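Reading through the structure tokens given below for one structure.
One protein chain omitted, others in place.
Per-chain numbering from 1; labels A and B assigned in written order.
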Amino acid sequence: MVSAISLRNLTVATPQGQFLLNKLNFDLAKGERVGLIGASGSGKSLTAAMLCGLLRPPLSMTSGDLYLNGISMRGARPSHWRCHRGRNVFQIFQSPASALTPARRIGPQLEEAARIAGALAREVIPKVMDKLALSPNVVRQFPYQLSGGMKQRVLIAMALILRPAVLIADEPTTGLDILTELDILSALNDAVTETGATLLFISHDLHAVQEVADRVLVMQSGEIVEDGSIKTLGQSGAPAARLLAEAANRLRSPC
Amino acid sequence: MRNIGLTVGQGEVVGLIGRSGAGKSTLARCLVGLEKPSTGDIRLNGASIVPGKGTARRQLQYLWQDPVQSLSPYLSAHGAVMEALNGFSIGSPNSRKSSASAYLNDLGVTPDMQGRRPHALSGGQCQRVALARAIAADPQVLILDEPLSALDFSTRVQAIELLQKLHRETGLAMLIVSHDLAPLRHLASRILVLDDAQIVEDIRMEHFAERAAHKLSRAYVRTLTAEPTADSIDGNSISD
Partner (left out) sequence: MTFGIFLLFGFAILALAGGTSNLPPPEKMDLLSRLAGPSERHLLGTDHLGRDLLSRLLAAIPVSLGAALKTMAAILAIALPWGLISGLAGGRTDMVMMRLADIVMAFPTLVLALAVIGFMGASLEASIIGVAVAWWPSNARLIRALVLSANERDFVKASYLAGASRRRVIFRHVLPQILPPLAVIVSLETASVLLALSSLSFLGIGAQPPMPEWGAMLNEARPFFAHAPHMLIAPGLAVVCAVLAFNLVGEGLRDLLDKRRPYQW
């Protein structure tokens, strides 16, 4: 079976020769849910941008290859990527505030997503709004009128409409309080179950990853240092992975 | 925000939790004069104070959520602590240089890091510097706004240990604002739950799980029951 995403020795370097991503190798099967975790500055968000074809010059794939559904994306032109984004890959960003157009109401933005997906806006929007416990009024509101958690839910609604093959969530709960975080994570889980999408969940918080994924990739200074089950992270050969498991354990342990 | 009453005892560590937008930070900022309350008064040792003015400026120290942003890019770590010592005229002018180093050293900022400016330090190190600066002012109460949020996941454990050590050694009273109950279990002896600009629960930490009654408090209790990562390195808890 063809993997949804497959990276082969993928490297991204600056023109000065500094490796930002170094020989990434991993495969995400269709419908798999995987966490990508690492300290800030380890290259997680850059990986997400790369998977969506959002690398801006002077950065580009220096060597290696990226396959989406078995199709090589090496050297793909921006117009080629544009066809992929939305239908095949969709990203939920860290700051939902900047992912929604500030000057348009939520309704038209969701309708646009429905048009791209070829779905009937009148039917699909109320359905997903209901599923995410968003009140029908939200479609008439502007993004600034919504709280951080609501905006994130609107983006998940967009994902539900678009039904992408791969959903990338880049720190979707950072900056939200813990109760909202749990709501968003369960909404995300439901959305992925319903659409059967492959999920790549990026976070620096192991607890959040635990809520949605079993398999986890640990990243450190641009390299994948561990690829395995969350449960066995504590016995990992990579110190960064062990450190994370230990931190997670200690933060949650009772006194 | 209306009719808030809260007390922090001598040497007590109080945790203040609530959803975002509930007014936790506003409350904390009022205590140091970053926001002005419309009515009501703030007392320190029984005497009414004007936050951010006179001796209250020294006695109530505030720790920003983002430690990197709260340090001036124009001063080294050592310079930041010196600024507090000079500003409040603490100790004799000759001894300040060495005592600033000592404060930083105590909090794990080694001499080779003390000459660096914030952008050359990590988030965790910046927090240590900000803490040293606050402690150097010799405060009575330390107010911490989301001390863990801006830190990396694995740095958080170190930050908790640091605050525990600080409290053990100085007996400083602290008010810790947080959106997450879990880390407060290692730090606070009393928890206040803030909802819709009102305090809905005020209870000792050890009773929280069993006796907290408000529905928001129960929601927080449920976040704790998420099972800790199985099989990871044996859980010798932080506060043993």
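Here is the rule we use: contacts are C-beta pairs under 8 Å (C-beta built on N, C-alpha and C of every residue); 3 or more make two chains touch, one makes a residue touch a chain.
What you are looking at is a predicted structure, and each value in this text was computed from that prediction instead of being measured.
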| item | value |
| --- | --- |
| Absent-chain contact - pick from B:86, B:149, B:170 or B:198 | B:86 |
| Hidden partner chain, touching residue among B:11, B:37 or B:52 | B:52 |
| Touching residue (missing chain; options A:46, A:157 or A:213) | A:46 |
| Chain not shown, touching residues in chain B | 32-34, 52, 57-58, 61-62, 64, 66, 69-75, 80, 83-88, 130, 133-134, 137 |
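Please note the rule applied: only the chains that are shown with their structure count from here on.
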| item | value |
| --- | --- |
| Intercentroid distance (Cα basis), chain B paired with chain A, Å | 32 |
| Interfacial residue positions of chain A with respect to chain B in the complex | 37, 39-40, 147-148, 175-180, 182, 204-207, 210-211, 230-235, 242-255 |
| Sites on chain B touched by chain A in the complex | 18-21, 123, 149, 152-154, 156-157, 160, 179-183, 185-186, 216, 219-220, 223-224, 226, 228-233, 235, 237-239 |
